[in-house]
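Subset of chains shown; positions unchanged.
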Amino acid sequence: SDTLKIGSRAFRSRLILGTGKYRDFEEMKASLEASGTEIVTVALRRLDLSNLGQPSLLDFIDPARYTILPNTAGCKTVEEAVQIARLAAAMGLPRWIKLEVIPDARYLLPDPVATLEATRLLIEEGFEVLPYINADPILAQRLQDVGAVTVMPLGSPIGSGQGLLNLPQIQIIIEQARVPVIVDAGIGAPSDAALAMELGAAACLMNTAVAQAGKPPLMALAMKQAVEAGRAAFLAGRIPRSAYAQASSPTTGVVSYESATNR
Amino acid sequence: SDTLKIGSRAFRSRLILGTGKYRDFEEMKASLEASGTEIVTVALRRLDLSNLGQPSLLDFIDPARYTILPNTAGCKTVEEAVQIARLAAAMGLPRWIKLEVIPDARYLLPDPVATLEATRLLIEEGFEVLPYINADPILAQRLQDVGAVTVMPLGSPIGSGQGLLNLPQIQIIIEQARVPVIVDAGIGAPSDAALAMELGAAACLMNTAVAQAGKPPLMALAMKQAVEAGRAAFLAGRIPRSAYAQASSPTTGVVSYESATNR
């Protein structure tokens, strides 16, 4: 009953996984299964279309089990991103797109202006657009204004595993959001994922933290548990932070050990 | 097979719960069940021995399911703590003790010197001692030298929900430990618990974060998942943190979308 709705689609799992950087396809497949994910994102530019007879990434993703979310990783401009989205649609993939417009190779940070423009264009073409953005609350608002079905702020640079460095601004984005907010990039460990969910993120997307872990399927399971834990905590209502201690045991009205031992 | 060993006892669950501050005993009972815990800690000074006919805390803790860990909460001196431990043993409770010697009412921080002395005395009397301490690595060593079966550094003041403020020193304690390290106090949300476990803590102990949550049983479940997630991540091996981005998608040797679309 606690459903994640992204545009026209609905899911129970709140963990989205990428498909890059695994040691091999078998390990990827096992990790996807352990994670319980229902959405896997695929970089169109990673697909090797030149060897159609060979095993391909897509052969290891069961379309009955997972919804593929094409992404535009590797695109530096509006034009490239739009073209990749069209290519995905032409291949028969679902008509939604994780939009990345990334001119910078070192930190892989997205371009806010180009991302807004590409979002507009792709929505006009009938795509459901999930833009990957820096944790900029105003940009998040403008993307929602033009019809993005989610916003995907980054916690820290892709693959850096630094966690939620942008947390305070992600909190503002969540507070103001009219669509689900998905934290994407920077998650390095389950504690990062749990924290994002506790604060009200609707889902987490990750890749490197699982694919490059020592044991990816076990880490995928850990991430599943952490996302569920964070979601449950969000629904359960955490205690406030306090500067002082709060005794777990009442200090008045109890029988002290003196009276107890005098009994 | 991944067993938590504390002195002579062994457990599968790595989550230890307190029994104070619940709204009522029924909610406590439901929370304990949801948490999967096998150890519950009880403040001897909280027990009301004056109304033996009335329902008591202990009536709601199934001894077949949970091992009771008596604690000395509310004791300010060595003498008080030792006396409470003896009382617990006299009541037939298991002969181990979570040792708290806390002279300070505002922050509920433990006394390092008195804790070391009480640990020595109680070990001589045959107790297995689990001392609650500030995150002081040298004190942790000295407690292990005299035979403590664990050390229980605090993340932040009891009930404050501030999380692992003492994290760097807890890491040193874990690195140098010859016994399991249990993080006790300060955990406010599942992300805190996951983080402690990821760093190699053997278990987490908490009370307020569950008992005072909006929905305690749901939070108890969240904590169970988070502790398991953190433990799995510790075993799986997390990715290193990196200052820079690491592309999830390879940037060389791939067929670019240009060649793909020209096909």
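For reference, chains read A and B in written order, and residue numbers begin at 1 within each chain.
The working rule: a contact is a pair of C-beta atoms (placed from the backbone, for glycine too) under 8 Å apart; a residue touches a chain by one contact, two chains touch by 3 or more.
In this text the structure is predicted, and so the values were computed from the model without any measurement.
A.B. asks: So we've got 2 copies placed here, but how many does the whole thing have in this file?
C.D. replies: Of the complex's copies, 2 are shown; altogether there are 4.
Everything below uses one rule, namely that only the chains that are shown with their structure count from here on.
A.B. asks: Quick check on the complex: what are the chain A residues that touch chain B?
C.D. replies: My answer: residues 18, 20-21, 43-50, 73-74, 80, 83-84, 87, 105-109, 157-163, 188-192, 194-195, 198, 207-209, 211-216, 218-219, 221-226, 228-233, 235-251, 254-257, 259-261, 263.
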